[in-house]
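Quick one: the structure is below, questions incoming.
Omission of a single protein chain aside, the complex is shown with its protein chains in their original locations.
Which chain is which? They are A and B, in the order written, and residues in each are numbered from 1.
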Amino acid sequence: MMRWKAAGRVLLVMALLATGCGSGAPPGKAASPDGGTPKRGGSLTILRASDIDGWDPDKAIQLATFQTLPQVMEGLVRYAPDGTSIEPGLAQSWKLDAKAKTITFTLRSGLTFSDGRPLTSQDAAFSVELWRKGLSLGTLYAAITGTATPDPRTLVIKMSKASTFTLTWLSNGSSVIVPKDFGGMSRKDFFTKPIGAGPFVVASYRPGQQLVLERNPRYHDPARPYLNRLTYDVVADPNQQLLRYQSRQADAIEAVPLDLAAQIPRGEQVIVHPSATIHGIFVNAARQPGNDLHFRRAVSLAIDRARYIQAVFGGLAAPATGGLPPRVQGSVGCGCVYETGVEKAKQELAQSSYRPGTKVELVVDATTPFSTRAGETAAALLRAAGIEVDLQKLEVQVLVDRQAKGAYDLSLGEVGSVSPTVGDIFGLIVATGGLYSGLPMKTISDAFTRLEIARTDQERAEAVRVAETWIHDNLPYIPTAFPDRLFAVSPKVKGLKVTPFLSYPADLLWAA
Amino acid sequence: MPAARLRFVAGRLVQVLPVLVALLLIVVLLQQLMPGDPARVIAGPRASAEQVTQVRHDLGLDQSILAQFWKYVVNLSGGDLGRSNRTGIPIATIVGERAAVTVWLLFGGLIVSTLLAVPAALVMALRPRSPAARVCARSLTVILNCPPFWVGLMLASVLALRTGWLPVGGFGENTGDRLRSMVLPSLTIGLAAMPLLARSGAASLRQVLAADHVTTARSLGLSGWPLVRRHLLRNALPPAVTLLAVQAAALLFGAVIVEQTFGLPGLGAEMVNAASQRDFPVVQALTLIFGAAIIGINLLADLAVALLDPRTTWR
Partner (left out) sequence: MSAHPLLEVDGLRVAVRRDGTALTVLDGVSFAVGAGQCLGIVGESGCGKSLTLRAAMGLLPPGIERTGGEIRLSPRAGAAPCAVPPGQAAGRGLAMVFQDSHASLDPTARVGAFIADIVRRRTATSRAAARRRAVELLASVGVPDPALRFGSYPHELSGGMRQRVAIALALATDPRVLLCDEPTTALDVTLQAEILRLLDAARADRGLGMVFVSHDIAVIRQIADVVAVMYAGQIIEMGPAPDVLDRPRHPYTRALIDAVPTLDGPIGRFRPIAGSPPAPADYTPACRFMTRCAHHVAACSGPVPGVDGLDSRHRSSCVNTLEAR
């Protein structure tokens, strides 16, 4: 009895403060000092290379979507600005009951949507059903079996297991609260100009061009957001982005391509070092030569990660020490080492079934200088180890198609977390068959099942370690680096805090 | 007379229809042959194979090419351009928002290229051995070899960034801003189109200059600007107008590059986005629009040439 109670208390504490263990560096430092009290008023313009995927949370694929949706449609909980814990959103408190397998949320009092309509647990329950039935992300809510709304301010989420993962996952950008039955509109119509209870409202939206957000006067925190208006301009061409930033037609750029990093003055750079992203070589382990573990080991040994990072990222990355993204909850690594060495690579290669001289195709994205450079660097390193690499630069959709169909040998890619927990990447790895490797995913799925219900940091770490060890030993893909991400931020922008999973609360921004 | 002209135009319009249908068919076929799965793009990397299949079914992509094509044509004849696969927004709305940008750009480019090409052509044809003509000819070669995106970048860096007189990109909200934002892109696209126009204009002028009727006019004492204005221009215009129409196609696709370079939210940029995301309805609709635009421009050119030449029999 006592042990359970103690465990329950620990669980509660754990649930309240989901701490993350990083694999190294301190959180992204803001270049513009936050010194000074936030000023209310003003407006900022931020550039991004591609628009959000739309307001429908089920369509969320890009990081920008996960960042922007909750600004208009806040969720039950939010991630803390440093990305290491969750904090109250529309819910002022919550309780995870491990035995009953429920999470009970208490909504704040007096909540309304931005149009004045009151927000109750009915709306929240409707939203939970929406998330569960999602086509793309529904599996991440798989533990949820149903909801109950005992009173207008209480929402009970019922689960099939005591999933702490689900709780943390509810702080991510796709878990947004919308009005019940979309306020009488159709789903499609509602998500053309959504109404939520977030800090901002959509003033105007031209898809693919510009999004203008304005302060929600009915937001539950009267002090926030600081800005009157926040404009997102979609500009695809990196040169045009730079020009607009330099001429101050825009105040900040999200995700500056690493090639242009040198053109941003140091004092205006906000570097997330590293971000919760894995950059690696995907291997098709369903056919030769990728199906031979010795070959995969040879590939991993051939990549001198330090050299690779210098050549490809200009130093703006950390060497990969694990197969899962760093700096989110559960990122413990496996304590194992990814070795490098050309001689060892050659030895492994000799032990493999790879016949010297056989062409191995490495397909990369043709559209950015960064990816072609990465391809060329990787190809050179692999060739030095004796693997005859044929580098093919393909258009993005063609590349994706080849990966999905398993019609490739090696490819380069990046995947990252979209929430404060490492758990969301498990789903991606499983869904893509080990990042297009074709290897059996049972160990990873089992590890995720353990992770889901982990109540302590230690349990979480054990589950993750199992997965990491399996990835290290079986190499469904070869992690090479944890890339940095760079934001260009003019002195006018204050209060920008970017999480390792590249989100930032826009209601904390203010204009100097 | 006007009735005959109307019949002329109507006859040409009727000829246009099969061309557009053929264009559509080719685009539909090409998209089917292209690798890349639009359903996968929409469903995202986390979706399972079943879910992708579901999306494919919802989009109607699992039907035969012929069935899809027929459905599209039926919708089209009812005026329905369809919706974007990715965003669900009616394509007519997308076109309505973005067409203005591209039209402004093309007009701006046309004005710039004409303003630059006509004097150059006149100088090169009428004073072929003067230093001015030599300078013109050399400049044209230089300009012809400069890629538009580089020219755009240079112009934006030097004329906009350094001076602050003009915006580096974007379209702007009010008419004043929009006019200013069109200056550099029009200059870029106009410069790209100008050399060919100037050279062909000069060649056309030279040809007319050597014509017998010019000798007659000279023998009657006409020379200089009155000669050019009354007897040269109207004769030299038809080949130049025809070339201009041919250039329209090049201008339209140059617009794609310039729109990207200056971040202009036009139809060209939308076409690139839609194609790279395999958004078939948008690609098809834009292809039709571009095709119709080019055909329309050529028709106008034919009309202009026919009007300019009094010998035309309107058939």
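A few points about this structure:
Following the convention adopted for this analysis, a residue touches a chain if its C-beta (ideal position, glycine included) is under 8 Å from a C-beta of that chain, and two chains touch if they have at least 3 such contacts.
Here the structure is a predicted model, which is why all the values come from computation and not from measurement.
Considering the intact complex, the chain excluded from display touches B. Residue B:R234 is the one among B:H57, B:R134 or B:R234 that touches the chain not shown. Touching the missing chain, out of B:L61, B:A203 or B:L222, is residue B:L222.
From the set B:V14, B:L66 or B:A210, the residue in touch with the chain omitted from the display is B:A210, counting the whole complex.
Between the chain not shown and the residues B:D58, B:D80, B:E173 or B:D309, the one that touches is B:D309. Within chain B, the residues in touch with the undisplayed chain are 210-213, 215-222, 230-231, 234-235, 308-311.
Keep in mind that, in the parts below, only the chains that are shown with their structure count from here on.
Residues of chain A touching chain B in their complex: 53-54, 59, 61, 135-137, 139, 188, 192, 206-210, 233, 235-237, 239-241, 243-244, 246-247, 249, 395-398, 400-402, 404, 427-428, 431-432. Only residues 34-37, 40-48, 51, 54-55, 86-89, 94, 97, 153, 156-157, 160-161, 164, 167-170, 260-263, 265, 269-270, 273, 276-278 of chain B touch chain A when the two sit together in their complex.
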